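Please read the structure below before turning to the comments.
Every protein chain but one is kept in place in this view of the complex.
Naming follows writing order (A and B), and every chain is counted from residue 1.
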Amino acid sequence: MRKRRLTAALMAGIMVCGMLTACQSKTVQDQQGGEEETAQTSDAGETSGSNSGAPEGKQVLSVTTWDNESSPQFQAVIDAYEEENPDVEIKVIDTSADEYNNSLGISLSAAQPDPDVIWVKDMGSMLQMADKEQLLPIDDFIEEDNLDLSIYKGAAEQLMYNGKSYSLPYRNDWYVLYYNKDLFDAAEVEYPSNDMTWEEYYDLAAKMTSGEGSSKVYGSHNHTWQALVTNWAVQDGKHTVVEKDYSFMKPWYEQGLALQDGGYIQDYSTLKTANIHYSSVFKNQQCAMMPMGTWFIATMMQSQEEGETDFNWGIATIPHSKDTEAGYTVGALTPIAISAFTDQPDLAWDFVKFASSEKAAEILAKQGVFTGIPSETAFQTIAAAERFPEGESNVEALNYTHYSFDRPLDPQIEEIRTVLNEVHEMIMIHSYSVDEGIAELTKRVGEIKGWN
Amino acid sequence: MSTKRKVTKIVLYVLLICLAVTMLVPFYWMVISSLKLNKDVFSIPMRWWPETMHPENYRVIWEKLPLVTFFKNTAKLTLITTIVQLCTSCLAAYGFTKCRFVGRDVIFLMYVTTIAVPWQVYMVPQFILVSKMGLNDTHLGLILMQAFSAFGVFLIRQFYISIPDELCEAARIDGLNEFGIFCKIVFPLGKPAMATLTIFTFTNVWNDFMGPLIYLKTKELKTVQLGIRMFISQYGADYAWIMAASVCSLIPIVIVFLSCQRFFVEGVAASGIKG
Partner (left out) sequence: MKNGKKTFLTSGQKRKIRNNMTGYAFVLPNLIGYTVFVFIPVIFSFILSVMSWDGSQRPMQFVGLQNFADIFGDRIFRGTLLHTISYALMTVIPTLILALLLAVLLNNKLKGVAVFRTAFYFPYIASIVAVGAVWNMLFQPDFGPVNEILKAVGIADPPRWVVDKDWAMVAVAIVSVWKYMGYYMIVYLAALQGISSSLYEAASIDGANGRQKLWHITVPMLTPTTFFVLIMLTIQCFKVFDLVYVMTGGGPGNATKTLVNYIYEKAFTSWEFGPASAGAIVLFVIVLAITLIQFSGERKWFRDM
């Protein structure tokens, strides 16, 4: 009986719709459009922002972010801006980090007016977007506002493409070594020092590996990025990841594989197929150490703040190779840019300007985020933050003497990185031997650059 | 004879029970894992019953994931798509079977030639087109791209053909106009075909993964599947949470399925076709 009534109700609904469609001789699209409006779904193209029920007259600016919930790196600035400009509402389009560039590309290729402001995940994709004319050149704005680019200590100039500015540096990050103090205490092993060679680090990883099955604690953790091997190869600044000959990477791949095959880090294919995020590995105390960028400091601080984790952790300088001293690190800039298709460039610029200002830098520093404006005070603020690990060595660990970019500003860098990633995967899953992989890299990058 | 039959019966039951258990073990494992601590999910030796229950995993999921929004989105997409699909298919099927107009056969031929083209073949240009209309990352775009199918028209048309024209003719003599005939006679008679199409569209849209994956980017617009997928990529090592989220994602479909089971089974049996 009930089933029959259900069908009847469904039929009645269908009938009504059917009648509407035919009687009014309206096309289905119109009708659907009507339903959409009442359902209050965001409609691209309109700045009135129908989805959030914003009061009349409020301007809506849309920005794209990744993993916004697990780190305050974007939200802190967004909140501050909204507070200062009560008539502006920021609409956040959030995507998970590994799908970010993908989904951003989809919106940009559609040339839609949303998003207005783009946080660019890395310099390579910024070059790519600038090359496709998907970013708005901001030179005129800079000139008009007499913006002082010297506060970025050269980073703004680094981000130029073909002599034009498309973005301002928002964040600046470099690699450090995170460790789980509790696990080291339990094993009665001394914490990683700020002056360690890679060899010492490998020994430490082996020492810290314990347990079996699901309760196994790995000595360290390498995420699946190719950067977690190649970065150390370019750390001394003598090479970049765009080279005519890749044999300099051989020892680094051999060591990466040795760590994996020795069972001191989780193996690549498990991480890759299960799509495991590095932060959940560290937060679940499944690894004793983890080389990762400084952006993870803010993530950990937030996680402690929210009570998601409550173990003691620490930061050490990234290990260095035998022939350099401590203080060599690898890093990258995170630019902020304006979409070329925005329908409110002035407002977008205002936000971009704010987000990369000294004021925003101060706010971000309190959350443990390093901005594109390097200053001693920012360092002090971060170190003094409540959830920042205690102990002088943690603050020291943030210092570096030499900084190399993890990828050079090469217009074809994204294409090259695709090759690097593919070969990296093949080597890590033992489909290629290290030598085969290096030969393949040398050949394919040469083809892209037109060297052979 | 009767003991032999009894033995056969017992053998059959044992076989069926074994098979059913094998089929359902993954779901059982999903549920018990969702009640364990993250670190105990893979404990060795395997435990088929958790020592201590941790239902708080579900609270964590509830706090971390806007599940209600995801369900609302999925339900909205599914309902509207199904209704639009049904209405326009029935109308068109009536036009193709009971009306005569210039170009009818040519238009129908267009439907027939494209019926076998899989969506994956034209998803890229379709996406470009929908994006150019500014409908990327909206529910409307996703609804429109799924709501019109040759299969729907074809299925209903096959059924309407079997409705004798004399029935319509008689109604016409009684003074009903075409739309009246459609509403009062043909439409009610077509219920079985519509049930089939409803179930077909419903399951397809509800469980669609690739469409929303390509079209929906804003978190607030995502469907259950995308939402869970997003959660997995962020909390990959929190096994128990992932299983709890998976269990949650299955609850509505289990309810719908169990309450309308008959339709599901009959729908598949009647169409015997998957697009």
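Please note the rule applied: contacts are C-beta pairs under 8 Å (C-beta built on N, C-alpha and C of every residue); 3 or more make two chains touch, one makes a residue touch a chain.
All values derive from a computational prediction rather than experimental measurement.
Engineer: Out of B:L91, B:L155, B:C168 or B:L221, which residue would touch the omitted chain in the full complex?
Structural biologist: Selected residue, touching the omitted chain: B:L91.
Engineer: Return the single residue from B:M53, B:A170 or B:V265 that touches the missing chain.
Structural biologist: B:V265
Engineer: Give the residue, chosen from B:N57, B:T82, B:T138 or B:T203, that touches the chain omitted from the document.
Structural biologist: B:T203
Engineer: Kindly note down the residues of subunit B that lie in touch with the hidden chain.
Structural biologist: Its contact residues with the unshown chain are 9, 12-13, 15-16, 19-20, 23-24, 26-27, 29-30, 33, 41-42, 44-46, 84, 87-89, 91-92, 94-96, 99-102, 104, 107, 110-111, 114, 116-118, 120-130, 144-145, 147-150, 152-153, 178-179, 182, 203, 206-207, 209-210, 213-214, 224-225, 228-229, 232, 239, 242-243, 246-247, 249-250, 253-254, 257-258, 261, 264-265, 268-270, 272-274.
Engineer: Counting contacts across the full complex, list the positions on subunit A that touch the omitted chain.
Structural biologist: Contacting residues on subunit A, toward the hidden partner: 21-22, 25, 27-29, 102, 105-106, 109, 111, 132-134, 213-214, 267-270, 272-275, 418, 422, 425-426, 429, 431.
Here, only the chains that are shown with their structure count from here on.
Engineer: State the interface residues of subunit B toward subunit A in the complex, per the touch definition above.
Structural biologist: Residues of subunit B touching subunit A: 38-44, 64, 76, 80, 83-84, 86-88, 90-91, 127-128, 131-132, 134-140, 143-144, 147, 179, 183, 187-188, 191, 194-195, 198, 214, 217-221, 230, 232-238, 259-260, 262-263.
Engineer: If you look only at subunit A, which of its residues touch subunit B in the complex?
Structural biologist: Listed in rising order, the residues are 3, 6-7, 10-11, 13-15, 17-19, 21-23, 28-29, 32-33, 35-36, 39, 41-45, 51, 67, 69-70, 93-96, 98-99, 103, 106-107, 109-112, 114, 212-215, 274-277, 279-281, 284, 286.
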